[in-house]
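Notes for the one structure printed next.
Just one protein chain is left out here, and the rest sit where they should.
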Amino acid sequence: MSLIPGLPSPATRNRAGAALAVGALLTAAGLASLAPGGAAASSHREAPRISGLPQYDNTDTYAFVSPDKPDSVTFVANWIPLEEPAGGPTFYPWATDARYDINIDNDGDAKADIVYRWTFDNSYRNRNTFLYNTGKVTSLDDPDLNFRETYKLEVIDRDKGDRYPLTSRGPVAPSFVGNASMPNYQALRDQAVLSVGGGVKSFAGQAEDSFFLDLRVFDLLYGGDLSEVGNDTVAGYNVNTIALQVPTNKLTDGDDPVIGVWSSTSKQNSSGEWVQVSRLGMPLVNEVVIPVKDKDRFNASRPKDDAQFLKYVTSPEVPKLIQAIYGIPAPAEPRNDLVQAFLTGVPGLNRPKNVTPSEQLRLNTSIKPTANPKRLGVIDGDLAGFPNGRRLTDDTIDITLQVAEGELVGSPNDLGDGVDKNDVAFGTRFPYVALPFSGSAPRGSGGSSSNAASLLTGGKGQDGARPALSSSGMAMPIGVAGLGLLTVVGGAVALRRRPETTTDAPSAA
Amino acid sequence: MRRLLLAAAAPALGAAIFIAASVGPTAPGARSGAENDAAGPPGASITALQDHLRRQPKDTRSWATLGLTYVEEARASGDTAYYPKAQGAVDRALSLPGDDDLALSAAGALAAARHDFAAALRWGDRATAANPYSAHAQTVRTDALVELGRYDEAAAAARRADELQPGLPTFARLSYLAELRGDTKTATALLRRSHGPATAPADAAFVRFHLGELARGRGDYQLADREYAAALAAAPSYVPALAGRARVAAAMGDLDAAAGRYRSVVSRLPLPEYLTEFGELLESLGRDAEAQEQYDVVRMTVELASANGVSADLEIALFEADHGDRAVALRAAQAEWKRRRSVDVADALAWALHVNGRDAEALKYARLATSLGTKDARLRYHRGVIEDALGRSADSRRSLSAALALNPQFSPLHAERARAVLGRMS
Partner (left out) sequence: MKRRVIVVLAALGGLALLAEPAAAHPLGNFTVNRASQLVVGLDGLRVNHVQDIAEVPTAQAKPRINGDLAGWARQTCAAAASAMVVSVAGRAAPLEVASATASFRPGEAGLDVTRLECGLAASYPELAGEASVLFEDRAAGDRVGWREVTAGGDRTTLAASDVPAASASRGLTAYPPDLLSSPPDQQAAHLRVRPGGPAAAVAFGADPAAELGPLTPGADRLTAAFGNLVAGRTLTLSVLLVAVLAAAGLGAAHALAPGHGKTVMAFFLAGRSQGSLRAAATVGATVTAAHTAGVLALGLLVTAGTAVAPAAAYPWLTAVSGALIVAVGGTLVREARRPHGHHHHRDAEPELVHAAHVHSHGHSHGHSHGHSHGHAHYSPSPSRRGLVAMGLAGGLLPSPSALVVFLGATALGKAWFGVLLVVAFGAGMALTLMATGLAVLHAGRRLTRTMRGRLVPTWAAGLARRLPLGTAVVVCLLGSFIAAQGLSAAVG
């Protein structure tokens, strides 16, 4: 911050005006008063306003053909973002009044045909203490694990009108309290992987946050233009993860290999009815496609009603912002390429035979997983990647930005956030997500997976050809204050100039 | 002419610049917190929001969230310093482009905190128009409609909020509406359901405290004390629970302990209702000079509130009717009745009319106050005394007995007066 704002002084035009400004400043300074005091707390009932939403808030949904078992599909869904590893004392329990669902539409009619539903329960072994654990925890049955969570998993077959439980007391992998409390967390993780029969595997518990991005990219939405991206802003955090592996033949309908997927969360209201409070299929839809005023509506809506959001896809906001800030022309509307990517699937890739446009993550289960996945997925030639399903390693931010900016319609670009991969490597077997960070390890400052790059070049991962643009100044308040002083001093100094038109002698400056 | 205009513009600009510079946000701080960006839904921690807004001052949504969070902090901690900050944040949010429903809801919450419930409702309606799926807008509307006395509409708004984002905020409001209707069973059940092990301590304290109040309201002082103690276990500095413990100590006859607790309460959060209750306890103990000290502070508190733009007519009416200037009480109650017609304002107006000798009119309002069926001993006591003053002995006996049956020790001063009136009649 400049020590004396505004003292280097450009002269003002109206010198007399400057003098008057002095008077005005005196006035204003004298009359500037402190803000009025606060309202007294009241005698009327004041109830809390902000409810804890993270437990019901989907952050990511993945669906991919299992690389080590290509006849099965793996689903991964995360909740509760930005969990600090040292998150005591209650850590991050699953909500017990919620339904966590993975919905599958296998006939393209925008309605869920199969639903896998997790509901959680928890208890304290020792009712006299609220400690998470009372000693070293070596197994999920260890009596030292005081706070125990379990889940019931059921599958609902809407077509047949069937529902049956797959497990009623599935073990939940606990929050990784610390190395002393849980010296062998891998063992705990392994115990939480459940085979429920029929080739179906289930997992619920804490994991390292599999998403990787520079959150500053979203500053675009506020008109900030970014000259620097490249820090994985969610590095070092954990999430709560649900994972499911199902044989493909249990999912697909007939000979259509394409399935649509989305996760949702529902809560019970006071009358006992279940209300959907969160929904997530394709990543970033709620952040980037749906505007702020409709986010709640989207979260409460179902795919079959997605025609109401069509305009946000055919006429998206992000390319217009990029055009406004960087001057790169937005691709011509209507954006049918985005309709395919988000609402119907791309023909020949992951479009169901008969499709009602709706926002879902669509996976073509017949495309085999590749041994060398590319982070840019389909636009880099890797057909097993996003937007054909979503793998843990797919760089969805870069892909989404590049597609939004017209990669598929003849405007190739290198937009990206400069973060190309996760800070931690993923596993090679179910549930594939990495172990959570330990509560005793200090959280690192966040890995960056590439050199600092600009938004325009971050998708390339190397020094881009386009020059970085300087970021807009943030020093508005200082500038304003400086301007005020400028006006005064500048006016005074300017007045010292010898006036041109006079001929009289008085001892002016 | 042009010069003159220019000359006039310059001082205006200068003044504006100076004022803006002195009350605007400070320079952006270090970037160290930037990576922990948690800009997002309400519930994000205050520090993360502040860090984010230093980097991105144009983020309307985060300003609105911060404003709402500051209002919550003010409510939860009792520290009124947060209200000007909340106002500043909300003003920022509203000044940025876009009609953000969260900012409008936050503005409504602030108006409600200032007791301007009509304005709060207008903000809530605007927020609903901007985002019909906003639960926050509905909670703001609920609160405003309840205080305005429009209970059916309030219930509709609360139900709508509950359909959008069910949770503790909606359960608590539905519980209050049930309590106002006299359905204490539903009220209790809803509160019990609303919290669990993962509830934030301040919210858990809120819930336990109101469970305690419900228990105390029906005379179960032991249970009430346990609930208040649980609230304090969750949040040891939660002053309403301390006041609750003071009330049950008085109700159970341990007046010295009650006085000590009240003293601790008023030294932390000297609200008019706590000061008045403490004063009344002291009065009932014959310590009139000390009681007067508390009453003097009530007047000051109310004056300060008014100076800060908070409408305090209801507090003035309630206090002055019993302990001060009757005429002032009546004026204040009438002024408040013009603004809103809730049961507590009806009760205050009834009592103010009564102490001014206008019992016939007072009865009308006392009946209104009890018309919902709220199980509140004080409402019935007021009505009973008014009926007695009108010579309606049967009605009076019924009202006063009902009051004492509900909550035999609802007030150290007034329960005795109720008993005295009853005693006189038989």
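Note that the chains take the letters A and B in the order they are written out, and that residue 1 is the start of every chain.
As a convention for this text, a residue touches a chain if its C-beta (ideal position, glycine included) is under 8 Å from a C-beta of that chain, and two chains touch if they have at least 3 such contacts.
Every value quoted in this text rests on a predicted model; they were computed, and no experiment measured them.
Chemist: Can you tell me which of B:Ala189, B:Ala233, B:Met252 or B:Val297 touches the chain that was removed from the display?
Modeler: B:Val297
Chemist: Return the single residue from B:Ala158, B:Ala251, B:Val266 or B:Leu349 that touches the missing chain.
Modeler: Spelled out, the listed residue whose C-beta touches the missing chain is B:Val266.
Chemist: Which of B:Thr60, B:Thr80, B:Ser105 or B:Thr128 touches the chain that is not shown?
Modeler: The single option touching the absent chain is B:Thr80.
Chemist: Which chain B residues would touch the chain omitted from the figure, given the whole complex?
Modeler: So the residues of chain B touching the missing chain come out as 3-4, 7-8, 11, 22-23, 25-26, 46-47, 50, 53-54, 66, 73, 77-83, 85, 88-89, 92, 237, 266-270, 293, 296-297, 300-301, 303-304, 306-308.
Here is the rule we use: only the chains that are shown with their structure count from here on.
Chemist: Mind listing the chain B positions that touch chain A in their complex?
Modeler: So the residues of chain B in touch with chain A come to 3, 6-28, 34-39, 41-43, 55-61, 68-69, 71-72, 74-76, 78, 80-84, 87-88, 98-101, 109-110, 112-115, 130-136, 139, 143, 146-147, 162-174, 176, 190, 193, 196-200, 202-203, 206, 269, 271-273, 301, 304-305, 307-310, 312, 314-315, 344.
Chemist: In the complex, go through chain A and note every residue touching chain B.
Modeler: Against chain B, the touching part of chain A is residues 1, 14, 16-18, 20-25, 27-29, 32, 35-55, 57, 82, 90, 93, 95-97, 122, 124, 130, 147, 215-216, 218-219, 222-224, 231, 233, 267-271, 273, 275, 277, 292-294, 296-297, 299-300, 445-446, 474-478, 480-481, 483-484, 487-488.
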